[in-house]
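Missing here: one protein chain of the complex. Every other protein chain is in place.
On to chain A.
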Amino acid sequence: MSYYDIDSILTDAEKIPCTFQLEIPELGYLDNQPGQPLKAGSKIALPLWLAEMLAIANTGGDDQAKSFVTFDLPAALSNEVVQALKADPRAVPLRDQSPHLYGLATHMMDLSEEQELGVVLRKTFVTRASEIALHARKVGGTGHNKGTADEGSNLGVGGAGEEFLRGLEEWERKLFRKAHDGAKAGKEWMENVKKR
């Protein structure tokens, strides 16, 4: 999670629903109405890099200091999704919710108390990680002839796991690629040893 991390930057571009708490004359363009004031109570989806600071910064001064915006959980982390994950983590194509789902959730948990979300996502990741490892090994293992080896490098298309693998979000994809490359490299090494 460095400053230069591309995936971290892309995660920060994920949008979350925000509600402005005060009228701001200059910011109408955020609500697609440049030149008009942005009214208090306007609901706008803002990227994390903007929403996070606007939600944390308070307007200062008096005792009832409040934030510029309040925010809700994005649709990707809505109750429906969480319920589906509880039922079967493997059945939910996370990528369709958000390509950076875990990163997004981490940000949201930093911003608010979402105890349950953390528990559900931890279980989700663990369950899916073993499934990912399983598929990664399968693809690496069938790489005897050239055709399937090429397929393997192409994120394991074909076969029963296709649907599941298509639904992996970015972090999981990385995991899959690492597991797959590892299995493949190990296999190649073993074959070389036998030859000698």
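One rule holds in what follows: contacts are C-beta pairs under 8 Å (C-beta built on N, C-alpha and C of every residue); 3 or more make two chains touch, one makes a residue touch a chain; residues count from 1.
In this section, contacts and distances are computed from a predicted model.
Chemist: With one chain of the assembly withheld, which option in "Glycosyl phosphatidyl inositol protein transamidase complex subunit", "Ras-related protein Rab-2", "serine C-palmitoyltransferase" or "DNA replication complex GINS protein PSF1" matches that chain's UniProt protein name?
Modeler: "DNA replication complex GINS protein PSF1"
Chemist: Could you list which residues of chain A touch the chain missing from the display?
Modeler: On the side of chain A, residues 3-7, 9-10, 12-13, 22-27, 29-30, 32, 47, 49-50, 53-54, 57, 59-62, 65, 68 touch the unshown chain.
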